[in-house]
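First, the structure itself, so that you have it in front of you.
Shown here: the complex without one of its protein chains, the others still in place.
Now for subunit A:
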Amino acid sequence: MIDIQNVTYHHGRSLILDDVSLRLKKGGITALVGPNGAGKSTLFALMARLLPLQSGSIRFDEMEVGKTGTQSLARKLAILRQEANVASRITVRDLVGFGRFPHHQGRASEADEAFVQKSLHEFDLASIADRFIDELSGGQRQRALVAMAFAQDTDYLLLDEPLNNLDMYFARSLMQQLRALADAYGKTIVIVLHEINYASGHADEIIALKQGRVALQAPPESFMTAENLFAIYGMDVQVETFGNRKIALHQV
């Protein structure tokens, strides 16, 4: 369970997060949505201890962020940041291999190697495993970064806009893979999404942030209504039901 209590964050004089309290149950996919500048990435950075907490507390099960060593946290949660621009010339295999670093601190065992191999296969990277990441397309690099987070093999996976740079095919297959991970391994995945329909189609729960506050936390069925979307994004959106999924027709 992720327990966020009374988190407030200021950047200079502007208020980014305003007394956010959230409780995310263990297992499953939670999508974090909201307009640009709502504070999603900041909340993420605080959860992943990349920014120091100014007030409030965040706990992953029994581990409290800020009071748990960074190494222990690295075995509890993995994070993919939005602007993870890797400039180094290292191979995909080595990059994914670094996902195992929290477990072996530099001395990889055979089990670690096997897990890396599994991650490469899982994310369709085996054929480009020996290419340098600076020679890949944006989408391939994105998949390599997700694979690295997967290789970290943590209970919690925080992904900040992982669908960036991915085409339709890989965007959907990544969401399906995350679904499978959550179902098969009981992982807890928190994912920042801009495309509301991916949230509706694949998440168990959707949380909307607006102006630094929690605007709504609900399962997709009740989240996806024209009124809610208007309240969050300030635009009229038609919501249709296809099969058992609700889809917002916001592109037209």
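Keep this in mind: a residue touches a chain if its C-beta (ideal position, glycine included) is under 8 Å from a C-beta of that chain, and two chains touch if they have at least 3 such contacts; residues count from 1.
Here is the rule we use: contacts and distances are computed from a predicted model.
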{"item": "Identity of the absent chain, which is to be given by its UniProt protein name, from \"Cytochrome c oxidase subunit 2A\", \"Iron chelate uptake ABC transporter family permease subunit\", \"Radical SAM protein\" or \"Membrane protein\"", "value": "\"Iron chelate uptake ABC transporter family permease subunit\""}
{"item": "Which of A:Q5, A:T91 or A:N164 contacts the chain that the document leaves out", "value": "A:T91"}
{"item": "Which of A:I4, A:L17 or A:L73 contacts the chain that the document leaves out", "value": "A:L73"}
{"item": "Chain not shown: contacting residue from A:E135, A:D183 or A:E221", "value": "A:E135"}
{"item": "Contact with the hidden chain (one of A:A48, A:V146, A:L166 or A:A208)", "value": "A:A48"}
{"item": "Positions on subunit A contacted by the hidden chain, ascending", "value": "45, 48-50, 70-75, 78-81, 84-91, 94-95, 98-99, 101-102, 106, 130-132, 134-138, 140, 149, 152"}
